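Below is the structure I would like to discuss, written out as structure tokens.
Presenting subunit A:
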Amino acid sequence: QSIDFWTLFTGPDGEAISDMVAEFNESAGADADVEVNLLVIPWDDFNTKLSVSMASGQAPALTIVNSDRVPIYANQGALEAFTAEELETAGINKDDYIAASWDAGMFEGEQYGVPLGMFPRHIYYNKALFEQAGLDPESPPTTGEEVLAAAEAIEALGDDVHGMIFAKSGSGAFRDFYSRYWQYNPDLYNEDMTDVSDGFEEAATNVLNDIQAMIDADVSPENEVDDPGQLFAQNKVGIVFSQITDLNLYKAAAENQGVEYGVAPFPVYGNEPATFAMAHEFLIPRGASAEDRAAALTFIEWVGARGFEWAMTGKVPSQLAVFEEERFQAEEDLVTIADIRDTIHFPPSIVAQPDVDRVVREAMEAFYAGRADVDQTVQNLVRGIASEL
Partner candidate 1 sequence: MAELELENVGKSFGAVEVIRNFNLSVEEGEFVVFVGPSGCGKSTLLRMIAGLEDITSGELRIGGRKCNNVEPRERGTAMVFQSYALYPHMTVAGNMGFGLKLSRTPKAEIRERVERVAKVLQMEHLLDRKPSELSGGQRQRVAIGRAIIRQPRVFLFDEPLSNLDAALRVDMRMELSKLHAELGATMIYVTHDQVEAMTMADKIVVLKDGEVQQVGSPLELYGNPANLFVAGFIGSPKMNFFDATVSSGRDGLDSPDLKAGPAIEAQLPPPGTEITVGIRPQAFALAEPGTEMLTGEVSLVERLGDQTITELHTPGGKRLMTVLPPEAPVAMGDRVGLTFDPSKVLLFDANGRRLA
Partner candidate 2 sequence: MPAVPTWIRRCRTSFAASPANSKTSHIADRQAPTARGLSPLDPKAAGEMKNNRLFPYLMVAPYLLTFGVFLGYPILRAVWISLFDWGIFGPNEFVGLANYIDLFTDDRFWASFFITGTFALMYVPMVMILSVVIAVLLHRALPGISIFRTVIFFPLVVNVAVAAIAFNWLFQPEVGTINAVLDALGLPGQEWLSRPGWALFTVSLVTLWINLGFMVIILLAGLENIPDDLYEAARLDGSNAFQDLIYITIPLLLPIMLIVMVLSIVHAFQVFGEVLIMTNGGPFGSTTVLTMLLYEEGFRDFALGRAAAIGVIITIIIAALSFIQFRVFRQR
């Protein structure tokens, strides 16, 4: 049985997945008479290609997407849900996975996705600069205030050194908003998902005030920075708000340029720690035959058992078993981030979520660009989100 498998993984992810596919085809695949044909499609073009092929009923038997896409594909009827028997036959067990990531593959009560790994938001910090600024490189800031204080100290080091960088546009803008929001209030929406939750305005106001304080402190570049990793690699920035998928960039910078970086969980601003995350989910598009599905599941199960290799590409594993592995425990960075697995929040698995994300992104961009103040931004959020729901 030969199946097509399309992924949007580029960089180290891509290398890892193609190694795994090759290994699978030689070992378990060969045993089970399953051959996986991998096609790694650059993420810019992935949606176009996948959706066009889905629309024409020519989709591959297996694919991987970010978890926020699951409700959309599912709602369009582009996917076929996994049945409990199927999963069981393949040896895939819900309980082996971190619940939040498993649930991200669910839509309207059906299971469409099986998670592969997660990528939460967190911070990278520059140990050398910390040292220069008289901070302890081994105890990174854990709260908003500490971050600010550290950034101020680093900013003072020189004209072209920035205290910190955080995303002011694009996906980072709304992801960081959510991370902070959930620290104040676990619910974005009301019960029946028709409007924002009761506490939304208050929580959002808190978040925006926190951010305003960061802006006012004047410890970050005025404009959007396209590729903070490069500044970081040049020892020109102290703290970067980013996500685990960038880990390899920093590793490379460490190897090539001797940069000493550290990772730390997303700082706490609100009442309790929380951070935004998404997962990669295996999906089976509609139209695959029963044999294809079985073959695909065989592969999913096989990859699931290799969570560690996958995590090494800059992920937090979804499979609980990985955390117990010794080699995982040896990876300091990964452990640091993985420790926050209980505070991870996924965006609600609803169709409108990407639209809401867009509303939040645009509102935040307007806020960062100075086109709206705190109150206006909160109102924009409330109105915008309500209209998308």
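Candidate entries met the following condition: all candidates are chains of the complex that A comes from, given by their letters.
One rule holds in what follows: a contact is a pair of C-beta atoms (placed from the backbone, for glycine too) under 8 Å apart; a residue touches a chain by one contact, two chains touch by 3 or more; residues count from 1.
Because the structure is a prediction, the values reported are computed rather than measured.
A.B. asks: Since the rest of 1 or 2 are in the complex but keep clear of subunit A, which one touches it?
C.D. replies: Looking at every copy, the candidate touching subunit A is 2.
A.B. asks: Any idea which subunit A residues touch candidate 2 in the complex?
C.D. replies: Contacts found on subunit A: 44, 47-48, 51, 54-55, 72-73, 76-78, 168-170, 223-227, 230-231, 234, 236, 354-355, 362, 365-366, 368-369, 371.
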